[in-house]
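With one protein chain removed, the remaining protein chains of the complex are shown where they sit.
Letters are used for the chains, namely A, B and C, taken in the order the chains are written, and counting of residues starts over at 1 for each.
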Amino acid sequence: MATAANSVPHPTLISVSIDVASVVFALNLRRSAPQISRRHVNFLLYQNNEILTHELRKGIHNRWHPDIPPMVTVKPGETFKIECVDSDDIKNVDLTKIHYLTGPIAVEGAEPGDCLVVDILDIKPFDKMPWGYTGIFELENGGGLFAREFNSRAAKAIWDINGIYATSRHIPGVRFAGVTHPGLIGTAPSAELLATWNKREGELIAAHQNAVPPVAFPPEPIGAYVGQDLDPKVFEKIAKEGARTVPGREHGGNCDIKNLSRGSRCYFPVFVKGANLSVGDLHFSQGDGEMSFCGAIEMAGIITFSTSIIKGGVEKFALKQPIFLPSPIDPLYSQKLVFEGLGVDIHGDGKQYNMDASVAYKQAALNAIAYLMKIGYTREQSYLLLSAAPVESHVGAIVDSPNACVTLAIPTGIFDHDILPNPDGFPKKDFGQCAIRSDGVV
Amino acid sequence: MATAANSVPHPTLISVSIDVASVVFALNLRRSAPQISRRHVNFLLYQNNEILTHELRKGIHNRWHPDIPPMVTVKPGETFKIECVDSDDIKNVDLTKIHYLTGPIAVEGAEPGDCLVVDILDIKPFDKMPWGYTGIFELENGGGLFAREFNSRAAKAIWDINGIYATSRHIPGVRFAGVTHPGLIGTAPSAELLATWNKREGELIAAHQNAVPPVAFPPEPIGAYVGQDLDPKVFEKIAKEGARTVPGREHGGNCDIKNLSRGSRCYFPVFVKGANLSVGDLHFSQGDGEMSFCGAIEMAGIITFSTSIIKGGVEKFALKQPIFLPSPIDPLYSQKLVFEGLGVDIHGDGKQYNMDASVAYKQAALNAIAYLMKIGYTREQSYLLLSAAPVESHVGAIVDSPNACVTLAIPTGIFDHDILPNPDGFPKKDFGQCAIRSDGVV
Amino acid sequence: MATAANSVPHPTLISVSIDVASVVFALNLRRSAPQISRRHVNFLLYQNNEILTHELRKGIHNRWHPDIPPMVTVKPGETFKIECVDSDDIKNVDLTKIHYLTGPIAVEGAEPGDCLVVDILDIKPFDKMPWGYTGIFELENGGGLFAREFNSRAAKAIWDINGIYATSRHIPGVRFAGVTHPGLIGTAPSAELLATWNKREGELIAAHQNAVPPVAFPPEPIGAYVGQDLDPKVFEKIAKEGARTVPGREHGGNCDIKNLSRGSRCYFPVFVKGANLSVGDLHFSQGDGEMSFCGAIEMAGIITFSTSIIKGGVEKFALKQPIFLPSPIDPLYSQKLVFEGLGVDIHGDGKQYNMDASVAYKQAALNAIAYLMKIGYTREQSYLLLSAAPVESHVGAIVDSPNACVTLAIPTGIFDHDILPNPDGFPKKDFGQCAIRSDGVV
Partner (left out) sequence: MATAANSVPHPTLISVSIDVASVVFALNLRRSAPQISRRHVNFLLYQNNEILTHELRKGIHNRWHPDIPPMVTVKPGETFKIECVDSDDIKNVDLTKIHYLTGPIAVEGAEPGDCLVVDILDIKPFDKMPWGYTGIFELENGGGLFAREFNSRAAKAIWDINGIYATSRHIPGVRFAGVTHPGLIGTAPSAELLATWNKREGELIAAHQNAVPPVAFPPEPIGAYVGQDLDPKVFEKIAKEGARTVPGREHGGNCDIKNLSRGSRCYFPVFVKGANLSVGDLHFSQGDGEMSFCGAIEMAGIITFSTSIIKGGVEKFALKQPIFLPSPIDPLYSQKLVFEGLGVDIHGDGKQYNMDASVAYKQAALNAIAYLMKIGYTREQSYLLLSAAPVESHVGAIVDSPNACVTLAIPTGIFDHDILPNPDGFPKKDFGQCAIRSDGVV
C-alpha cells in the first residue's frame, strides 16, 4: 500500500523551462542586428548567454565540446529523469541555435575507452503538453529531403498525443502508436575527435560553397550557449570550436534512429572523463529517414535513464560508434505496403546514379508520395505523414550495379480506411491540407 | 480422403535441368577462344544457344528484352509452379551469363498500363538439393561491397538446408530460418523502356571507364541466350540489345529484396502484352543489402505463383515501380543487436561524404564485421554471414547534413551462443574459416 | 513551441487519495468487533462510509449496482484521465472491500442496448509511486490457484518500475516490459442483470457451502462503499444487493485480461443509461491466468480514456460480453519456452478429469514451476513470477476426450540468464526468496 514513506519518485536531475517566448524574443533581437562585428557579437552572445542561463536555459546547451562541464553527476545504477525542451519554429527556424540539448550528465567512473551503457527506460511528453508537431522547412532556411524537388515552403502538422497514439487535424484518417525516442543523444567528444569533425566537415563545406541548403554547418559562435556560468574564455572557446548538432557522428548525436526508443539499451564509446552524456530533440514518433528534416513528431518531455559502465568497452567491442538493443515494445503493425526505389531519378531527369542508396531512398519516398496522392492526400500531407509515422525503410540491395534498391514500407493499420491496391482504384477523397504559410503558398 | 481423383498437384509449367556440368563445359570452351571474331562468336553463340536450348536451357533466358516470346501462357487465377536453376561459379563467375531466369510467363489479358498482381505462394529448394551457398567474388571478377576494401579473393560458405533452417559447416554456431524469396523477378520491358535503360546506363559506364569492378554492364551478345528456338535475326537482336540482369529496374528485376518472400503479393507495372514475367536467382535467405553480391543463400528450386490483373493499374496507383505486401510469415527474431553507420569513412581515410546512405550502410556493416571478429569469426565469415542471415538494415536518418545514418541489425537468436556485449568482453574462440581458394589466399 | 496557451493537459476527471493508512485503520477496527449485530454493522457501515467518502474515498466504489450514480459525465470524443488506487494488504486482505473502483463515468447519449466504445489510451503509475507488488494470499484468506496444493502462506514480491520495465529484489535475474492494463473495467449492470448474477452465484455458493477458499462471494453490506453522499436508503440498497467485484461478468468487470492493455479499443454492452463505466485494479503486468490471485503487479496510477457510442451495438454485434482490439504495443519476446498441461492431476493423485481446461492450466503451471525450481528459484518465487510476468497461456486443444491440453509459455528474453534446456542441466543457483511472513512460514 501507498504510504508517505514509499511514495518517492525517481529524481528529476535536470529541469527545463518550456515557456520559451521570452527567449525567442531575446534571440530574435540579436538576429536583427547583423551589422555588429563578430567580436562584438561574441561579447553580446556571452552576456546574452549569461542571462539566458540564469533564467531559462539552465542545463541546456547547443554545441558539442569537451569543455562543457557536466551539469550533474550520477552513479552507475541510479534511475533518474531529465527534462527536454522541444524544437524550434518552422518558418523562421534559426539553425544556429538548434538543437537544445539537456546535459551534460557525467557518470562516475567513466573514462575514455570505456563503454557507457545507457538504458532509455521511458520517454513521455509533459502532462501539460500532450501534443507535438512535424514541419517542412523553407527551401532557403532548413531544407529537407525534397526541399529542391518541391521548392519547399514552410508547412506543418500539429499532432495530438492521446496516450500512446498520435492523430492530426492536419492529416485526417490516420492514427498510430508512437515509437518514442530521443532524436539526439550522445557522449561528449574529446578534443581530438572534435578536431577531426571540424576538419572533415570543413573540407566538405569548402568543396560545396554556396549550396542551398548548405551541405554542412561549421562551428558558429552566434547562437551558441552552454546553459551554465562559465569563465568567458572557456565559453568563447566552446562557442568558437563547438561542433554543431545537426549530424550524427561517432559519439551518437543526431542520429534520428526511431528504434533507439524507450526500452532500448545503448552502448556509447566514452571520449572524456565522465562520458558527459547529453540528450534532446525528443520525438513522439518518426519514420525511417525523417524525410522532411523536422519530420519527426517533435515534443517536449521527460526521459528516464539508468547507466552502467563497461571498462575498456571500446576495445572489447570494437566500438567506433554506438550500438544498441532496441526495445521489446516496438509497435506491431504487421501488414505493410512496400514501395521500391532505385538509384535512378525516375521522378525527375532519369539520371543514372552509381550505387546510390540515398537516391534510391528518395525515389521510394516519391513513389509512396505519388501513391498517397492518388488516395487523396496532398503532397505536403504525404511528405509529413511519411516523415512522422512509423514507416520503415530497408536497404534492399546495395551490390547490384549500378542500382541500389531501397524500400519504404507504410503500415496499413495506421489508416482508418483501406489503402491497399484494389481493382477499382481509389475514389476521389478530400483530406483537406496541412497547416501552411499565412500567405497560402505551398 | 486421398484418392487417385483428388491427387492432382499444381502443374509445373516450366521445368529446368539442374545438372549443369555439360553446359559449363561447353561455355568454357567458348570463353577460352577469345581470338575468334565477334561476328563469328555471335554465330557460334547462336548455334550454342540452339544446342543448349534443346538440351538443358529450355525455358531459361538471361537478358531482358520485349522480343523474347513467352514460354507459357497462364490464365489469371491459376496456381502454377516454375522451376529455377541456381547461380554460377564463385571464383570464375561469368557475368556475361548470369542470371538464369525462367520464363517469360505471359498472363492472358495483361496489357501495357495494367498492373500485374503476382502472388508468390511458395518457394522451395528441390528435394534432392537441400543446400545452397553464399560467395565472395574476386575483386577483379564480380566484386562485392567490400571488394576493394578487402581486396577480395574468392571464398564461400555452403549452407545445409534442414527444413526451414540453414546451417553451415563454414560458419559454425549459427542457425536461422530462411526468408525464402526470388532475388530476381520482373515483367518484360517495352522497347522504349529498354532503350531508356541502355541509354542511361551507357552514360554512366562512359563516365567511369576502366572502373574495377565495373560500374554497370552494357548489353553483351556473348553469353546471351533465350531458352527457345528463335529466328536467328530475332535472337541476334535480343542478344545485342537485351538488358543485362544485374541491377533492379522499373520492372522489378534483380532487386534482391529479402521481404519479397513466399507469401507476399506483388504489383508489377505491365509494359508489354501479356506482361511476360520472368523469375530466377532464388534465395533461401538474405540479409538486407546482400553485401557480398553473391551474398544470399543461392539455391535451385521451385516457385509457386498465381496472378491476376488490375486494368489500368499503372495510372490508378501511380505505379512507376513494383509495390508489394510482404508475407505474414517473416521469421520473428525479436531481439537484435544494432550497429550504426555514418556517411564518413571512419574505417578508412576518414573522408566526409555528403548525405551518402551507401557509405553509411558500408560503415554500419564494417562496424558489425569488426564486432563479429571480436567474437571470433574471421572477416570472411562475418562478411558472408551478414550477407546471408536475416539481417535488417534501416535508413535511420537521411536529412541531418552531412551525415546519413544507416543501421544494421543482427538478430541475436540466430546464434547458439551469447553475442551481447558483456562486462568481460568475449573469450577467444576459434570458429574455423569459410571455404577459400585452393591456394589458400583470402 | 510551448506557450502558456497550448500547455493544457488532458483533464483528470476523478482524483483519488493514495495515502490509505487511516482508512485501513478505521476498517480494521470494524473487523475486530464481529460480535456486533448485522443491522448495527450496517448502520455503522453507513456512518463509516460517510466519513470515508468525504475524506478519502470520493469517487471510489466497491460494488456493482445500477443505482450508484455517475461521479462524472463525459461527452463522446473527449480525452480524459481517471486516477485509481492500488489493491489491498496481502496477509490480511479484506475481501469485503476489494476492489477499489473509480467511477462511475457516464457517457452522454449511451442507452441500454448500445455499444460503448472505450479507448484505453494510456496507463501509468503515479510518478511518486514507481513500484508495485504481487502477492500470495493465505489459504484461509484469499487463496489463489494453488492455495490448497501449496497450503499457501502470505508472501509477496515488490517490483520496482523503471520506465517500461519491472524488476524485483525478491525475484532476481528477471526484467520485463509491462503490458499495463486495468484488471477490472466494466459498465454498470441493469437491475435485471444484477439479479441474474446474484441468483446464479447464490446457487453455486449454496452447493459448495464451507468451501475454503469460498467458491464465490455473495452481496455483503460490510465493507461496501460508494464514494458519494447518497440517501441512506439508496446506499443500504446498494450495499445489500451490490455484486461483489471479484469475478468478471457479462459487463466486463474483473476479467484480468492482460491484453486489454493501454492502446486497446474495447466494446462494452450498455445496460443502464449513461453506461456508467468504472475501472480499477490497475496492473503494470500480468501473466495469462493471474495464477496467485493477487498475481499481477498491482499498482496505483492514472488511466487515460476516450469513448464513443455505437447505437444499438448489442444487437448489431451480438454483444453478450465485451469484445476488444488489443494494443499494437504488446511487448515482443519472440522466443518462448512452452509447458504443456493435461486434464489429469499428474502432480497430485493422478485423477483423470473430463475435458477440464482449468486442471490442464494448473498442470502446465505446476510443470513450469517445477522447471523454474530446477533453475534455482523457490516455489513461491516461481509462483509469483508466472503470475506477474508476460507469460502466455493458450488453450491448445479442448476436444480430445478426456484431456484438455493447455500450454503455458514463458518468454526467455525476460531472464538475464539462459533458461533453455541444455545437456548439462542447470548449475545450482541461489536466487534468495521472496518476501514472506514475519514468522518465516512459507
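Everything that follows uses one rule, which is that a residue touches a chain if its C-beta (ideal position, glycine included) is under 8 Å from a C-beta of that chain, and two chains touch if they have at least 3 such contacts.
Owing to the predicted nature of the structure, the values given are computational and were not obtained by experimental measurement.
Peer 1: What are the shown chains that the omitted chain is in contact with?
Peer 2: A, B, C
Peer 1: Just one of C:Glu83, C:Asp119 or C:Glu201 touches the chain that is missing; which is it?
Peer 2: Of these options, the touching residue for the absent chain is C:Glu201.
Peer 1: Would you mind spotting which of C:Cys115, C:Met129 or C:Leu230 touches the chain that isn't drawn?
Peer 2: Considering the complete complex, C:Cys115 is the one touching the chain left out.
Peer 1: Mind listing the chain A residues that contact the chain we can't see here?
Peer 2: Interface with the chain not displayed, on the chain A side: 332-335, 413, 418.
Peer 1: By the contact criterion defined above, which parts of chain C meet the unshown chain? Give residue numbers in ascending order.
Peer 2: Interface with the chain not displayed, on the chain C side: 115, 117, 143-145, 196, 200-201, 203-204, 208, 213-217, 246-250, 252, 254-259, 267, 288-293, 295, 310-313, 316-318, 320-326, 328, 334-342, 344, 346-347, 350-358, 360-361, 363, 367, 370-371, 373-374, 392-407, 409, 420-423, 425-426.
Peer 1: So which bits of chain B touch the chain we can't see?
Peer 2: Residues 1-4, 6-10, 18-21, 24, 79, 85-86, 88-89, 119-122, 124, 126-131, 162-165, 177, 262-263, 300, 304, 306, 327-333, 413 of chain B touch the chain absent from view.
Keep this in mind: only the chains that are shown with their structure count from here on.
Peer 1: What pair of chains is linked by the most C-beta contacts?
Peer 2: Counting C-beta pairs in contact per chain pair, the top pair is A-B.
Peer 1: Just to be sure I understand: the centre of a chain is the mean of its C-alpha atoms, right? Then which chain's centre is nearest the mean of all of them?
Peer 2: Minimum centroid-to-centroid distance belongs to A.
Peer 1: Which chain maximises the distance between its CA centroid and that of chain A?
Peer 2: The chain farthest from chain A, judged by C-alpha centres, is C.
Peer 1: Provide the C-alpha centroid distance between chain A and chain C, rounded to the nearest whole angstrom.
Peer 2: Between these chains, centre-to-centre, one finds 40 Å.
Peer 1: Centroid from C-alpha atoms only, then distance chain B to chain C, rounded to Å. What do you get?
Peer 2: 53
Peer 1: Measuring centre to centre with CA averages, how many angstrom lie between chain A and chain B?
Peer 2: Roughly 35 Å separates the two chain centres.
Peer 1: At which residue positions does chain B touch at least two other chains?
Peer 2: Expected reply: 334-335.
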